[in-house]
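A protein chain is absent from this complex, but the other protein chains hold their places.
And now, subunit A:
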Amino acid sequence: MTMVTEQSNSTPAPVRYKRPRKRRINWGLVATYVAVILVTLTMLAPFIWMLSASLKLDRDVFAFPIEWIPDAPRWQNYVEIWTKIPLGLFVYNTAKLTIIVTVLQLLTSSFAAYAFAKLRFPYRNVLFLAYIATIAMPWQVYMVPQFILMRELGLSNTHMALICLQAFTAFGVFLMRQFYMSIPDELCEAARIDGMSEYGIWWRIMLPLSMPALSTLTIFTFVNTWNDFLGPLIYLTKTELKTIQVGIRLFINQYSAEYGLIMAASVVALIPVLIVFLALQRFFVEGIASTGLKG
């Protein structure tokens, strides 16, 4: 593997010398590109196939050799999916759930994380340990009692149940707290001396500084809630409440041979996540690096 330091094209020489050696092909770099392109194709091929199949007639989907760009794209598929199942309703339900959960998660996590990172109070470490301990706990271990609890609270078959379930995660508090730990305490001290309240410090200083962490948490929460399958599968049995993931599953069960339509619905389910991810991804690696998620 070549390393960053081996880059040869980084310094354009101000004066042109005749190079003593002839230019040789950098085989390492060629190998890198070949590898990168192969990997990219593996990662991307299923999505391209999906897109291509979503524009075909059912009988053409499995035609071999694969016709990557359909001769006569069948846009009709994208019209039909909205009428065959209540896809619009599913998208609306999912969007509603995802936005509420993400906003609640960002607010309450960063709020609690501020206290864990910058304030001193009794039982701080015990409480934080309670959070940490549950990160490693698979949700499936307590999903049954949680389901019973929601039922007792009269929340089964409501979106409220899923919001309660996903908005207060230990992961969010942990991620934000790790980021706040890296912000110097002196900054808070200075603001306190200037008479700023703790709430003011959180709102005016910490939040604006924590864009990378907030973006990272937004991506995670948005993606997890949008794509959640088991939660809605257990909690939502009424069709009018279902989310897009469960909805597509329903679609597959009802119209198992309508491949083109299934693919079109899948493409629709992917688009919002793609948009959010592309909008926030420039913060993402930085966010992961600065929140200590790399260990």
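As a convention for this text, a residue touches a chain if its C-beta (ideal position, glycine included) is under 8 Å from a C-beta of that chain, and two chains touch if they have at least 3 such contacts; residues count from 1.
One rule holds for everything that comes next: contacts and distances are computed from a predicted model.
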**Asked** Which protein name, taken from UniProt, belongs to the chain you can't see among "(R)-2-hydroxyisocaproyl-CoA dehydratase beta subunit", "Carbohydrate ABC transporter membrane protein 1, CUT1 family", "Xanthine dehydrogenase YagT iron-sulfur-binding subunit" or "Glycan metabolism protein RagB"?
**Response** "Carbohydrate ABC transporter membrane protein 1, CUT1 family"
**Request:** Looking beyond the chains shown, say which of A:L57, A:L89, A:L127 or A:M181 touches the absent one.
**Result:** A:L127
**Item:** Absent-chain contact - pick from A:I66, A:V79 or A:I99
**Value:** A:I66
**Prompt:** Going by the touch rule given at the top, which residues of subunit A touch the chain that is not shown?
**Reply:** 1-7, 28-29, 32-33, 35-36, 39-40, 42-44, 46-47, 49-50, 53, 61-62, 64-66, 107-109, 111-112, 114-116, 119-122, 124, 127, 130-131, 134, 136-149, 164-165, 167-170, 172-173, 189, 192-193, 195, 198-199, 202, 219, 223, 226-227, 229-230, 234, 244-245, 248-249, 252, 259, 262-263, 266-267, 269-270, 273-274, 277-278, 281, 284-285, 288-289, 293-295
